[in-house]
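All remarks here apply to the structure that follows.
Then we have chain A:
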Amino acid sequence: MSELVDTFVRNAEAAGFEVHRGEAPRIAGAGVSRADYGVAATGSVVLAASHGEPRARHLVPEVHVSLLREDAIVADLAALFAALDGRIPSALAIVTGPSRSADIEQRLVVGVHGPREVHVVLEAS
Partner candidate 1 sequence: MSFPVLDEHPRKATDAATLRLFRARTAAWASLDDVQALRDRAYEIRMRAIDDLDAHLGQFVTALEAAGGKAHLCATAEEARATVARLCSGASLAAKSKSMLSEEIELNGALAAAGVEVVETDLGEYILQLAGEHPVHIIAPAIEKTKEDVARLLSAVEGVAIEPQLEALAQAARRQLQRVFQQADVGITGANFAVCETGSICLVTNEGNGGLVTSLPRMHIALLGVERLVPTLDDLSVLLQLLARSGTGQTLTTYTRLLTGPRHADEEDGPEELHVVVVDNGRKRIRDSRYKEMLACIRCGACLNVCPIYRQSGGAAYGTVYSGPMGAVLVPLLRGLEREPGLPHASSLCGACTAACPVKIPLHELLLELRRDLVGERIAPRAERFAFTVWSLLWSRPPLYRLSTRFVRFGSRFAALAGPGRVWAAGRALPQPARRRYRDMR
Partner candidate 2 sequence: MRRVQLFATCLGDLLFPAAVADAAALLRGAGCDIEFPPEQTCCGQPAFNAGHRRAAARFEQTFARAFSSELPIVCPSGSCASMVAHRMKTHYDIWELSAFLDAIGAEPPARNDGVRIAYHSSCHLLRELGADDAPRRLLERSGAELVPLARPDLCCGFGGTFSVRHPEVSVAMADDKLADGGRADVLVTADPGCLMQLQARGARLGTGRVVHLATALARGVA
């Protein structure tokens, strides 16, 4: 289990997340969501739209925080889809880092339409 978490942390940080353990950072104006899953192989958080989790929450604010239980981390995309087990939400967002674009002169700029800063707070199971 902890190897999965370590893989997740490594890949999430490489994708541009700031990963915290335990205590969520307090950032004014940040959107805070409970992530349904984490994907270790890609370092992604998975947010399902539902009552209480609007789609725009992880898109409109400039900073977004995902709360993720360690035991909700799955190995890869195939495992994620298997875990859904036929219960497909109306919108499932697999988020892998901050909003970014390289459309201007192929140079990376962050926070184009979605958040420029993204955090994951790992909660021990």
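Candidate selection criterion: all candidates are chains of the complex that A comes from, given by their letters.
Assume a residue touches a chain if its C-beta (ideal position, glycine included) is under 8 Å from a C-beta of that chain, and two chains touch if they have at least 3 such contacts; residues count from 1.
Since the structure is predicted, the reported quantities are computational estimates derived from the model, not experimental observations.
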Touch-positive candidate for chain A in this complex, from 1 or 2: 1
Residue numbers on chain A that touch candidate 1, as the complex places them: 11, 15, 41-44, 49-52, 54-56, 58-60, 76-78, 80-82, 84, 88-107, 109, 111-115
